[in-house]
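Scroll down for the structure; my scribbles are underneath it.
Shown here: the complex without one of its protein chains, the others still in place.
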Amino acid sequence: MIDMTSHPPVADPVLDVNNLSLEFADRDKVTYALDAVSFSVGEGEIVSLVGESGCGKSVTAMTIMGLLPKHGARVTSGSALLRGRDLLQTSEREMRRIRGDRIGMIFQDPMTSLNPVHTVGMQISETIRKHRRVSRGAAEKRALEMLDLVRIPDAASRLGAYPHELSGGMRQRVMIAMALACDPELLIADEPTTALDVTVQAQVLDLIADLRRDIGMSVILITHDLGVVAGVADRMMVMYAGRIVEQGPTEKLFADPAHGYTAGLMRSLPGVNARMRDELREIPGSVPRLDRKIEGCVFAPRCEFSSEVCLAPLPQAQERAQGHWTRCIHASAVCEAMSDNDIVRAWA
Amino acid sequence: MSVYDQVSATRGRHDGRISAAAGYLTANPATAICFGVLLLFVLMAVFAPLIAGDPVKIDPAQRLTGPSASAYWGRDHLGRDVFARAVYGSRMSLLVGFSVAAIATVFGVAIGIYAGMSRIGGAIAMRLVDAMMAIPAILLAIAFAALMDAGILTVIIAISIPEIPRMVRLVRSVVLGVRQQPYVAAAISIGTGGLPLVWRHILPNTLGPVLVQATYACASAIITSAVLSFLGVGTSPEVPSWGGMMADARSFFRIHPELMVYPGVLLSLLVLVVNVLGDRLSDALDPRKMVRGSV
């Protein structure tokens, strides 16, 4: 049964992920990679999926795209509705029509995500020709428009360029151009700036934010970098060990974190003010192994706010404020403890 | 962690890798079967006199006769016992195969390590290797075997010569790779050099790939020696060899194809099990691609 109350409702969502659970089954061991992941993406919205590496952000994206290997990965419950159509129940054949057309995706490493032996123009126009019945010339014209759109200077001469002839930032722009060539409703950006230089990171993020406005698409921005989230995301979802532990408007979560893990993340942010480095704190312990089902709060063993009750079967996510949901029992205590935290205030 | 800890940890890893490989090999039934078949061939070669009769005795009265109690697989065009020749023929194949593998390994590893350690020597050695590899191996072996006096030693040398450059190239590439490793760079930076460096760090790393390449060299040598005998440029025709038996059978192929089948099947089976063992070894140790060749 789909639990309709586990995440903030969004009016007329582009994507609505409900209660998604997934396991990886190896020959002799099972990894419970996603546990009841639920979230929605509204029209024209940038939502960010935040968490440490291995927490299930990319797995969530790959599941939505239907790109996980057939053998080994098994969805055990849930749905992912794209405008009401369940992607998890869609055949591979149908998914091929959706991927690249209705959902675009870009990846972390633009160096290796483009095929080194084909020109940039070919790689963009083949996407167009896959999804639209257009001539080669029309596809190339569209590819050129896209390169212009992602602000690649001298776009006409870049159509014939090979990926190795472009800089990292340019390549990521090409990836974006490719992902948006068919006007998708949704762009999934998996760590799009992680492999880029800091100055280029900001440009690429600005580009994504601007294109969202111009084209009107929705964006899922996957990142481990809270700085990226703070910059562009309307809402954020914090993921830990395969679960979304807290989600809500970005400012709200920065100002008023209501989960032990979110609080920990905020505290480990370097302050904008150098004097604050004394308060820079790491989260003790390490991420739990996911080879068995965890009934209670996954973060409890590392959480400074945890108590006995946290180990009992997990309560439903609770709404703290409009659109701000947390799975933490001690949410109030977390909020109180964080209320005088300068770093959070500085970032917010 | 000190350099020494790192070094010993790495060495431990090697031992672990080899023993893990051994475990992997013995756990697989196909591998066990191949080992078994190879062992049977070796036993056949060693105990040939106990298994079969005289492989060289000519008996024109019984030429091309069918199977009998004295000759299980019949007799050839000179009345020789085909079964006996087939059994003794394994000696030739195994001797050549193992000797070539050993020679290619010893020379290949020595020259390869030198080529990997010395800049100028390496450059010269690699030009020589390139040149050697530009000459088709079979032609080189045929020409050498034919121009020298016929004999098993000539055959072994003739086949080893083109095998060595392949091994050199492989070993050198491993050495160059290992030298880039941080723990080896660290060992060099604290003054470890020369033989101790080679002995402790370089040689153990070449072990796996060399073992695999030696297995392939063995398989390839068995084929090449059969080719030499088949073309009549190997050992003298009296010495039983599978290639020679097939050459003898050519003229009677239409009426007595079985004379071709016995040595052909034995030869293919032996090469097959050696190749499969090489593949399993390669899978178990390292997916690195090997330079190989055969006809």
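Side notes on the structure shown:
Order of writing sets the chain letters: A and B. Residues in each chain are counted from 1.
As a convention for this text, a residue touches a chain if its C-beta (ideal position, glycine included) is under 8 Å from a C-beta of that chain, and two chains touch if they have at least 3 such contacts.
Rule of thumb we're sticking to: contacts and distances are computed from a predicted model.
Not every chain of the complex appears here, and the one that does not is recorded in UniProt as "ABC transporter permease", selected from "Nitrogen regulatory protein P-II", "ABC transporter permease", "Nitrile hydratase accessory protein" or "ATP-binding cassette domain-containing protein". One of B:V46, B:M148 or B:I190 touches the chain omitted from the figure, and that residue is B:M148.
Screening B:A32, B:V56, B:A131 or B:L153 against the full complex identifies B:A131 as the residue touching the chain left out.
The hidden chain makes contact, of the residues A:R96, A:R151 or A:R302, with A:R96.
Residue-wise, the contact with the chain that is not shown comes from A:E126, picked out of A:E126, A:D225 or A:E251. Shown as candidates are A:A33, A:M105 or A:L166; the residue that touches the absent chain is A:M105. If you put the missing chain back, the residues of chain A touching it would be 65, 67, 95-101, 104-105, 107, 109, 112-118, 126-127, 130-131, 162, 164, 175, 178-179. Listed by residue number, the positions of chain B touching the unshown chain are 127-128, 130-140, 142-144, 146-149, 219, 223, 226-227, 230-233, 246, 253-254, 257, 260, 264, 267-268, 271-272, 274-276, 279, 287, 289, 291-295.
The rule is short, and it goes like this: only the chains that are shown with their structure count from here on.
If each chain is reduced to the centroid of its CA atoms, chain A and chain B end up 55 Å from each other.
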